[in-house]
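Here the complex is missing a single protein chain, while all its other protein chains stay put.
When the chains are written out, they are named A and B in that same order, and each has its own residue count from 1.
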Amino acid sequence: MEFFTTALGHVLTLGPLSAMTGSTLLGVFIGALPGLNPVMAIALLLPLTYSMDPLVALAMVAGIYNGSMYGGAIPAILLRIPGTPASIATTFDGFPMADKGEASKALKIACWSSAVGGIASAVALMTMGPLLARLTLFFGPAEYFWIAIFGMASVGVMVGSDPVKGIMAAVLGLLIGTMGIDNLSGQARFTFGQTWMLGGLDLIVVLVGLYALPPVLQLAEKADLRGLSAAQLKLADAPFKPGELRGLIPTWLRASGIGIGVGILPGAGGNIAAFLSYNAAKNASSDPESFGKGNPQGVAAAECGNNADNAASMIPALSLGIPGNVVAALVLSALTIHGLQPGPQLFHQNPVLVGGFMVEMLLTSVLIFALGGAVATRVFAQFQRLPGVLLVPSILILMCVGVYVINGRPVDLWVMLGAGIAGYLLEKVNVPLAPIILGMILGPMAEQSVRRALLISRGDATDLLTRPISAGLAIATLLVILWPVVKTLRRRRAARA
Amino acid sequence: MKLKATILGMSALVALAAPALAEYPERAIELTIPAGAGGGTDTSARKLAILLEEKLGTSIAILNVGGGGGSVGASQFMQAKPDGYSLFATWNSPITTVPQVQNVAYSLDSFTPIASTSETAYTLCVKADFPAATGEEFLAELAANPGKYTYGNDGIGGTMQLAAERIFQAKEIDAIAIPFGGAGETLQNFLGNHVDIYGGSISTVLPYVETGEAKCLLVTSAADVPALPDASGLESLGLGDKETLLWRAILGPKDLDPAIVEKLAAVIDEAVNDPSYVEFLATKGEVPNVVKGDALGDRLQSEYDALAEVSKRLGL
């Protein structure tokens, strides 16, 4: 603990403090603007930081990362456009809340939940990092396969009114996930002879199209020429009722645990954490029917889960030198450029820097409390005062610029447009969109791990079940699928009795 | 300063009509990297770009185009204008290895070689309790137990796999290749005992050699590597001609003006040998290695031919 106090002393100086404040604000903006995402922002900003004091540079990473995970919730709640893939689950209940006139309450819950998740995760990073990192080593290809399957079981909560269509959407997502070069055989799949498709369809490009374009088109259909007046915005502060916060605590605890658990596994990530937390909250609820119709617990679970993933995802990177996601890889790359060698000795090489970064992950989460709410209501919500017909081209341009800078190729814009129009029509015929994205995220993970596992076991499929952790995960998957069924049956029996 | 550079860039754009080489570069250069942000190639290129910006007096914008083992970025870059304002920072695999296993639209002729920057060997490592202590014993153990051991590598048909298979073919070894997404993932599975042998870059595994958890017994370079005293170079095993390295280079689009190539090669040479860059490379287990212009083209060609032979025998 001693080095944390030393590190704290270094962090609480003008440079890192102002960098944290500025970058948390910036992160909220980046997360909130559809098309911009934290990975891109950090990748673009890091080179500017190579010549800076590393603690200032890392403060910027921490702020952008934590801020943006919360920022994604703002358009998710106000416009039903998730700002990042991790905030898809936030739209499920956040937008219905806003629809009921509770936008302000939803934003506040998102803000508190993000901060709580971020703090819990940072505490885990600071106290149990090396221990948790060793734990991740027990997860081989067979275990990863089951995690992916476990994640897909959570598709159950998002299939909507028509399960057949929901599963159909998930299968479509899985199929999209197979596009591009197959890493295990070098086979190009569904690339139609196009070189740019060798890398598959970019998740962000599809997400922006699928999720942001339909609401924009609907906004255009309304062709609102005046914009909302201040009174119509309904953003009066919504104080928590007594007991309301306490009611969220179990959800926060659960979501933090899930977020940290998913976060420490390299390659899993915040997108899955939010879905799993949401699913867990719904399963635990005494009133699962109210989810998807504006239940504050849903917003709390999703937002807490995606922020709890953040600091935890740094655990394998800082303790083992294994980057679990792109942001962690960028942090390691920044540390390398500043002359450190990632690996188990990293902490001992420079406790002030590594400990300082951990402290910064904690402090930027705390900053979300202070800054998040005001940014959402004072700035973003105010955009709704612009006439809708002006918002439409503005969001379109943001989407295009965000998509274009990912790979610098115009064809991605067409992919986005195509995905958007498909998304618009699919929603109209009651095909939910979230399973498509979930399939795209989990499909490659499931396929590659199962094939790797079979290569290792020389084709023996029983290996997928005989290893203790795999078996545990398989049983957990079964429970997640069966639990809602059992619950419904029990309730029916109770109703009859 | 950034603003100024941009304005300069804009006004340079207006004056584009008359390209005068003497003034090259007069606006921002776009550097395409065929890999995602944060990886080894990306970090090396970004660090080098900082030095090049200083020496060229212009800004360098970096564009990461990952996917397809580098072939997506290479194909996209192939279409760039050869005006000297589009450059390509790659490692050897997308150019010499990937075309062996994928149907790509580019060939060696699609690029103008400018200069290579650094190189490093791949290494094969095992856990401390593995029944071998030298490179020779390691290969003997593998040869004596065909099909028993699994080795992790950076993806099917990647340079790492071909580097290992070149050696295995020469010694008639049958080990099972398990392709992962990158050295980090391979390391995770190696440390967790999911694969027996780590195959990948030196810098990733180096900390675990220092803690004694891993022992690296073989490197894919002809010479030994100072950072890994237990590892045998191929020369000492009589396999000197099977050397396969990981190296990085800056290329231009086809038909780039030779005067620009020469100017860039000279500046890259200077930047790579800058003490701060050499030191940075050392932390990653790499050494500076500058081969310029046509000599670089010959190097690419001979590596391409050698790997074509290996992959044909592997049936890839």
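In this section, a contact is a pair of C-beta atoms (placed from the backbone, for glycine too) under 8 Å apart; a residue touches a chain by one contact, two chains touch by 3 or more.
As a convention for this text, contacts and distances are computed from a predicted model.
UniProt lists the omitted chain of the complex under the protein name "Tripartite tricarboxylate transporter TctB family protein" (options: "tRNA threonylcarbamoyladenosine biosynthesis protein TsaE", "Cytochrome c oxidase subunit 1", "Xanthine dehydrogenase family protein subunit M" or "Tripartite tricarboxylate transporter TctB family protein").
For the options A:126, A:220, A:352 or A:366, the residue in contact with the chain missing from this view is A:220. From the set A:60, A:375, A:392 or A:474, the residue in touch with the chain omitted from the display is A:392, counting the whole complex. Contact with the undisplayed chain is limited, among A:184, A:284 or A:379, to A:184. The omitted chain makes contact with subunit B at the following residues, 2-3, 5-6, 10, 13-17, 28, 30, 59, 61, 63.
In the full complex, subunit A makes contact with the omitted chain through residues 41, 44-45, 164-165, 167-168, 171-172, 174-175, 178, 182, 184-185, 187, 189-190, 216-218, 220-223, 225, 386-387, 389-390, 392-394, 396-398, 400-401, 404-405, 408, 410, 413-414, 417, 421, 425, 428-431, 447, 451, 454.
Basically, only the chains that are shown with their structure count from here on.
Centroids built from CA atoms put subunit B at 32 Å from subunit A.
Taken in their complex, subunit B has these residues touching subunit A: 32, 36-39, 42-43, 46-47, 49-50, 62-69, 71-72, 75-76, 101-105, 147, 150, 155-157, 176, 178-181, 184-185, 187-189, 191-195, 203-204, 206-208, 210-211, 279-280, 283-284, 316.
On the subunit A side of its complex with subunit B, the touching residues are 39, 43, 46-47, 50-51, 136-141, 180-181, 183-186, 188, 195-196, 198-200, 266-267, 316, 320-323, 326, 328-330, 332-333, 336-337, 339-346, 407-409, 448, 452, 455-456, 458.
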